[in-house]
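Partial view: only certain chains, each at its native spot in the assembly.
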Amino acid sequence: MVDVTAKAVTRREATARGRITMNAATVRLVRAGKGPKGDPIEVARLAGIMAAKQTGALIPLCHPLALTGIEVEIRPRRDGFDIQAVCRTADRTGVEMEALTAVAMAALTLYDMTKAADRSAVIGEIRLVEKRGGKSGAWRRSRTRTLG
Amino acid sequence: MVDVTAKAVTRREATARGRITMNAATVRLVRAGKGPKGDPIEVARLAGIMAAKQTGALIPLCHPLALTGIEVEIRPRRDGFDIQAVCRTADRTGVEMEALTAVAMAALTLYDMTKAADRSAVIGEIRLVEKRGGKSGAWRRSRTRTLG
């Protein structure tokens, strides 16, 4: 794990997005929020938040850090869901991996909550869209679509 | 968590696949296997295996089960890497979520190992390709491309 002891403690933020594509009938089931296992969107949102806090334990060479804020937003589309995670910290390294992990685990949880209805859903377009703070400064993916 | 106490203990297997797309120069760096953090492919392979074992802790309503086998394979493409995970168990529920989690975490780890070179890599096409065993029987995604 690369030594970051000398790096500055500054506010850092990262935004990641992803998508799960499933058939429209399953999307409608999810939006009704009444599956046998609870509301899939709320369960997935929490799974994303909780996984973000475990990022340092899941990604072998990722530095552990204390997140000071996480937001996971899940928006329905006709053929699936868009997921966005924003992570913040005041530490020595960025929170890109935390935001990406939140998106991935929220998507996997949506799959888990709906797989009885549609086993062929596909998770994709998991990507960093923006980061701020830290020595390498701001970065923004070109041509980022707005969520939803 | 849905009650599966009465389900049969049988051999079950699931295969999942996914992909990370990055620029060709970064792929070549990874294939050289000499990053400052170690060999990215080997690190990602282990991250996938270890995450699969944590699936029941990560996916809120997923049943915990003891995996009896996991294989994660990572194959370079010109513009990224294909990832495949096969999980096996002899338990009451399927291992789709374990295989999908392995693929997602291996992909996230490849991102972590290469983000200094290419922050714009995109993770996608995470999907179940086949499952066997259990009451619901075999399932195979139609038109599955072979890995690589």
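Going in written order, the chains are labelled A and B, and every chain counts its residues from 1.
Convention: a residue touches a chain if its C-beta (ideal position, glycine included) is under 8 Å from a C-beta of that chain, and two chains touch if they have at least 3 such contacts.
Keep in mind that this is a model prediction, so the values were computed, not measured.
J.: If 2 of the identical protein chains are displayed, how many copies are present in the complete complex?
T.: 6
Methods note: only the chains that are shown with their structure count from here on.
J.: Fit chain A to chain B on CA atoms, both being copies of the same sequence, and give the resulting rotation angle in degrees, nearest 5.
T.: 180
J.: Suppose each chain is reduced to the average of its Cα coordinates; what separation in Å results between chain A and chain B?
T.: That gives a centre separation of 17 Å.
J.: Can you name the residues of chain A that touch chain B in the complex?
T.: The contact residues of chain A facing chain B are 1-2, 18, 36-38, 43, 46-47, 50-51, 54, 58-62, 96-97, 100-101, 104-105, 107-109, 111-113, 115, 119-128, 131, 139, 141.
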